[in-house]
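Heads up, the thing below is written out as structure tokens.
Each chain you see keeps its place in the complex, though not every chain is here.
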Amino acid sequence: MTAQHSTEDSPKTCFITPPASSLDNCATELHPLMAVPEEKPKQQSDHAQEKPKTSPRTTRACILKGLSYFAGDMTPFAKWMERQFILLQLIDWVLRGAAQVMFVNNPLSGLIIFAGLILQNYWWALNGFVGTLFATLSALILQQNRGAIAAGLYGYNGILVGLLMAVFSNKGNWYWWLLLPNIFMSMMCPIVSSALASINSRWDLPVFTLPFNILVCLHMVATGHHNHHFPQVLIQPRSELANITWAEIDLNKLFMSVPVGIGQVYGCDNPWTGGIFIIALFISSPITCIHAVLGSAVGMVSGLALAAPFGDIYFGLWGYNCVLACIAIGGMFYALTWQVHLLAITCAFFCAYLGSAIANIMSTFGLPACTWPFCLSALTFLLITTGTDTIFKLPLAKVTYPEKNLYNFKKEKTEKVEKEMKEKNEQQKVLDDELIQNEKEQLRIQIEQMEEGNMTQEDEVKKDEVQTVIEAIL
Amino acid sequence: MTAQHSTEDSPKTCFITPPASSLDNCATELHPLMAVPEEKPKQQSDHAQEKPKTSPRTTRACILKGLSYFAGDMTPFAKWMERQFILLQLIDWVLRGAAQVMFVNNPLSGLIIFAGLILQNYWWALNGFVGTLFATLSALILQQNRGAIAAGLYGYNGILVGLLMAVFSNKGNWYWWLLLPNIFMSMMCPIVSSALASINSRWDLPVFTLPFNILVCLHMVATGHHNHHFPQVLIQPRSELANITWAEIDLNKLFMSVPVGIGQVYGCDNPWTGGIFIIALFISSPITCIHAVLGSAVGMVSGLALAAPFGDIYFGLWGYNCVLACIAIGGMFYALTWQVHLLAITCAFFCAYLGSAIANIMSTFGLPACTWPFCLSALTFLLITTGTDTIFKLPLAKVTYPEKNLYNFKKEKTEKVEKEMKEKNEQQKVLDDELIQNEKEQLRIQIEQMEEGNMTQEDEVKKDEVQTVIEAIL
């Protein structure tokens, strides 16, 4: 494919937006898990007709075309994959599933994330892979929506279940029996996802990581710390005043808590792993990446404000929920405007507060907070209704990634404005025509009256004037 | 406006019902927070036509007119306010918000309630005011429904959040830093309200004080008793048998627990404050006032029945949820019949039971019961469906205050009966006409047959008879 060709494909895009035809495929990615994807066969042909208009800005378009091969949701790659062997496809789905934890539908990001996990811990990475694989397989067995499976929407709960069950196991690494509950719980993911989607779709809400939260908490509390087969690490409620001396604060560690917070989304406390995740996010969507960093920082600040022990903050426990909440609100499920940006930051603060509350409650049962705070705060912020049109919640079936969401939102807006303008113009024209018609009619009546009555010279003059006016109008 | 005039305005009302035209405005007050209020332009003109019928009962109507200026929901005042400066309006909204905790949409009641709060504790009253103010401001910023804001529906959670955060703070009075989380949580109120309304409106249910419950519990459990910045009072689960000696019961205190229970709705344990609140309720709606007292008494009895420590009963902890539940069911969201009255008392008993249960569960996490028991019991009782039409749940958009709800319910009922009667009469008339027509037709056919055939004398006689019958009918 030549550079010339590529310019014809994406002529009007101003960011990493892939060719418009890819829109059809992507639209179905994040829809409620069971809804039938809407088909849009016409758009393809519209796009074909648009082609001849382009020729300038070749270099830039060339770059954009190149970007579309590995950035965004890698639609060309997904299309190429559809014709490959099923096992290769399965790897694609698993990688996308790994990245979907951060709302990224990109196998390259997934690959980098797996690299980060391996850097953290081999055993955890293996459990994560097993979890994603079996969750995806279970979705296939249960005949769930193929588009959703291909977008990794059945895998992301699986990777979290696998990872966190390994992280919180008290038996240490390479305790092979752990794979049994891991596989069972991963295979339950699509069932719980499907059930929750049936409920949440009534409000056009995604299920987020609720299945993961439910299943990991279920496993941990069902076995507990005192169990022969699958003991969990001991988590206990705080019962005394934490020792917080502001002089002892380690600014270096505080700064490092931002990438660590992003790493903790996958249960990893290695700052380098967190850094690798940031790169994985940036490849697919810079807006997502920025909001992730912002969310982690907000979480850190909230921890300081609520007098949390410094250790927790350094360990990233205040960050990971805010990271997810900030990404979800900031451009993913709302079209990004500056009001939405502020809303995302508010949501991150609320999420940090909620995180502290849920962590305290869950510790009574020996449980970690998981990503409950993110799920609950993001769902709350997705349920609000306002009178402004600057806070626009995207329909779930049209959610892709922030940049394309924004592009689609703006396009629709301009189209709407144009349509309204057109309608207004037409109405105006109709009104004008009527006015002229009325005027003519009146003048004609006047003339007839004059002709009927006795005409004085003044009248004659007037009649001539009227006649000229009529001629002028016609 | 003369007395004569006033009689023309509310001719048929037998209670504090304000002029019918005010109905249009009030109808939108308690509707689901985001629903667009239905317009009823016709009613206004209907009302105008009704005017000439009135002239007697002038004195009584005069009193009713006077009452409508400060009782009920003070619609004339609300209308006058609409044309005032925004800051004055804001004060009106804040006062209405303060009273809306008890479902009272009346700024005068709000003012009296604030007086009661000041009598209790200056610092608490200040926090309550700040909470209401910022909750209302936040609703304005988020562009929520203006009618709902003006009715104080975004303020009542704010006042409770502000008050209770001050009540449960372990730092004592005048700890100014507390205003920071107070303002943050108050501003979150409209967000949580809006989100919950999106869910509850599916079943036409109000959000009650759920946002307050969620946010105060969130703040308290997020910080906890062992916190440097915002410590909470220590609440612990009961772990031993309470010392209950029936001989030691203090009947005086037991009697005082009724007003204290009403005061505890706002977290106040001063019986005088509770007494002032009773006056505030009576001004707006006597039915509400009676059910509040009844609810508090039911709570007290339940506490004795379930062997609660006397201290808790004296302190009003068994009363406040029952107060709210009894008001909500007894005439507010159901039209008041005696069956509904019994239902309200049952609900109060259930609420007391639930209150004890929730208090025990929440104490495990160091939390008070807040008004969760009221919310859950009232929602349960609003969700039931029965075959009787004596238990009629008002549509949320038509809820105002018990007296007007009852008036509207009865009016609709009589209108319905009249309409049915009318339809029945018309149907009967049509049937009768048809019958007569058929009879005539038959007679005519008979006559024709007679004329055609050979007529004997008997037939002649018969024909004459028939003719006379026809004439009689015509």
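By written order: A and B. Residues from 1 in each chain.
Everything below uses one rule, namely that a contact is a pair of C-beta atoms (placed from the backbone, for glycine too) under 8 Å apart; a residue touches a chain by one contact, two chains touch by 3 or more.
Here the structure is a predicted model, which is why all the values come from computation and not from measurement.
Trainee: Please state the number of copies in the whole complex; 2 are the ones shown in place.
Mentor: Oligomeric count for the entire complex in this file: 3 copies.
Rule of thumb we're sticking to: only the chains that are shown with their structure count from here on.
Trainee: Which residues, counting only chain B, touch chain A once they are in their complex?
Mentor: That would be residues 34, 142-145, 184, 188, 191-192, 194-199, 202, 217-219, 221-224, 226-230, 364-365 of chain B.
Trainee: Which chain A residues qualify as touching chain B in the complex?
Mentor: Against chain B, the touching part of chain A is residues 202-203, 238-242, 244, 305-307, 346, 349-350, 353-354, 356-357, 360-361, 364, 379-381, 383-388.
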